[in-house]
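Note that one protein chain is taken out, while the other chains of the complex remain in position.
Letters A and B mark the chains as written, and numbering starts fresh at 1 in each.
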Amino acid sequence: MSSVLSLNKTRSRWLTFGLLALGLALLPFLVDAGLGRSWVRLLDLALLYVILALGLNIVVGYAGLLDLGYVAFYALGAYVYAWLSSPHFGLHLPFWAVLPLGAALAALFGVLLGAPTLRLRGDYLAIVTLGFGEIIRIFLNNLNAPVNITNGPQGINLIDPVRLGSFDLSQSHALFGYTFTGIHLTYYLFLLFTLMVIFISMRLEDSRIGRAWVAIREDEIAAAATGINTRNLKLLAFAMGATFGGLAGGLFASFQGFISPESFNLMESIMILCMIVLGGMGHIPGVIFGAVVLTLLPEALRYTGDWQRNLFGQIYIDPADLRMLLFGVALVAVMLYRPAGLLPSTRRRREFADAQG
Amino acid sequence: MSAPKAAPSPSGKLDAGSTPLLTVSGVSKAFGGLQALSDISLQVHTGEIFGLIGPNGAGKTTLFNALTGLYSINHGEIRLYGRRIDGRKPHQVLHAGLARTFQNIRLFAEMTALENVLVGRHARTTSGVVGAVLRLPGTRREEADSRERSHALLKRVGIAQHAHRLAKNLPYGDQRRLEIARALATEPRLLALDEPAAGMNPAERAALRELLLQLQADGLTLLLIEHDVKLVMGLCTRLAVLDYGVKIAEGTPDVVSRDPKVIAAYLGDETL
Partner (left out) sequence: MDIFLQQLINGLVLGSVYALVALGYTMVYGILELINFAHGEITMMGAMVALSVIGALALAAPGLPGVLVLGAGLVVAIPVCVALGLLIERVAYRPLRHAPRLAPLITAIGVSIILQNVAMLIWGKQYIPFPAILPQGRHTLYGASITDVQIAILLLATAIMLLLILMVQKTRLGRAMRATAQSRQVASLMGVDVNRVIAATFAIGSALAAVAGVMVSAYYGLAHYYMGFLLGLKAFSAAVLGGIGNLGGAMLGGLLLGLIESFGAGYIGDLTGGFLGSNYQDVFAFFVLIAVLVFRPSGLLGARVVERA
């Protein structure tokens, strides 16, 4: 009886998995046909933000360290990619070498920045990381003289797209009788990395390391008294989060072909924070949900412009300006009314099932 | 340099040659102008249940915090099996074999009971990020072993039925037991319990008493802060009494309860 049941369970699990894979594979074509090409681009960005949000989720959601300078690692990954793969220094290293390098450098910086600050209490840490983020941005903006390292506010242009041998991912290609445009191909590349990051996050969550992080978040003193080396594990969380940030940065640079300090301001950090708070801190499906919704939000908000025109005959509030306001309201509202996020954690559900069974 | 009362009381259970597991010598701790601990010395021997009693504010919990590395001490030294543990970080003290529970229960509220105990396994396991992500055979073995032990410990303290409930939703008495299970998961040589019976009803107290005696029978050494005098007197092989940060007495329950200094310290305190 139970074996039949478990067999059914495995089969349905594979079925779900297969459907999900099929859906993800077809998604860009469905979106392209239904909503237009600009939405496929948005889809690519959404995947990028899923990576970023899952990275920050390790630091904030698991280990409970409020990092407001997360965007610094994102910037680092992007600039490393731009330096090594653009005419700026005349270097054109392949992406499979540059991407890991950027991620590793970001991890190293995560440890370097984390080491002196991790003794601080939560709210101080928030301010200090915010300060670090701002320092990095100020340096990016000003390190164009006397030696031109970052090219200042103009940023770095003509960054190489991802190339596999002679296969340029930013161009259209005819494969299996279909034409795949650059943004479609990028989708699959990003999807690959996103799935990898989700996989790593899931495995870590349900492991000795993940439990230690959550223990630190819940009660740092009790965690230390239970044998956890809190300093090392916090540093590890910082490094892991920074790795994902650096990775996303490299992907972003290759995708855009252009980066400037403007893309890495505090509001970006806050938006990523918003994603995990909205979806549910420390809860992977929630974080993914939050990242996707908030990436698509500005596009959806565009419709408010049409409504305004229909209702009042003119646009009073630029939809783009509405975005940050809504983020602010969302942060407050979620904390007040649904502190666990919009997607309740499986743990709650597990408990519920437990109580029933 | 005065040891107020030598402890010449090898009770029936203790053989004279037993090794001191924990040696506290001349430990002092001050907070600003407040002397919380003055020149405390005591020895806990392998296999005994050693009680630490005294009126509120006597310095018992401060001593616990000093022993477990949460406070740094100003003077003196603390040794576990002859190795210095003062000046070490809390997780290092735990690694050395001294685990504890807290007076004001400190569980990981948003984790299940099982996960709380699994966190206790952290110190005795080694798998890292790579092992976790790739689920290497070693990690899988370790994880399976941890889960098995943790379930066994939950059963042992009597809360196996709560394994998948969040710690914060457990009844009070069960939270105390879960804290003990978590501490036991770290495989301590010495378990320090800070008022484990506080807030328990008589039935729970009786069960706790049974549990502690069993642990002792299994070879664990216990250090116990407790206000329930009946429990302390019936359970402990020896006692030390603190008052205003000073050790005023030490010995078997019989000897201590007749000590005039102890009676004076507790005068007006209904607990003795």
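We take it that a residue touches a chain if its C-beta (ideal position, glycine included) is under 8 Å from a C-beta of that chain, and two chains touch if they have at least 3 such contacts.
This is a predicted model, so every value here is computed, not measured.
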Residue among A:Glu134, A:Asp168, A:Asp206 or A:Glu299 touching the omitted chain: A:Glu134
Residue in contact with the excluded chain [from A:Leu192, A:Ala300, A:Ile315 or A:Val332]: A:Val332
Which residue of A:Gly23, A:Gly36 or A:Gly122 touches the chain not shown here: A:Gly122
Where the unshown chain meets subunit A, residue by residue: 60, 64, 66, 68, 116-117, 119-120, 122-124, 126-128, 130-132, 134-135, 138-139, 141-142, 146, 221, 266, 270, 273, 277, 317, 321, 324-325, 327-332, 335-336, 339
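Note that only the chains that are shown with their structure count from here on.
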Centre-to-centre distance between subunit B and subunit A (centres being mean Cα positions), rounded to whole Å: 43
Complex contact set, residues of subunit A against subunit B: 199-200, 203-204, 207-212, 214-215, 218-219, 221-230, 236, 240, 347, 350-351, 354-355
Subunit A-facing residues of subunit B, complex: 68-70, 89-91, 94-95, 99-100, 102, 106-112, 115, 118-125, 127-129, 131-135, 139, 142-143, 146, 164-166, 169, 182-183, 186
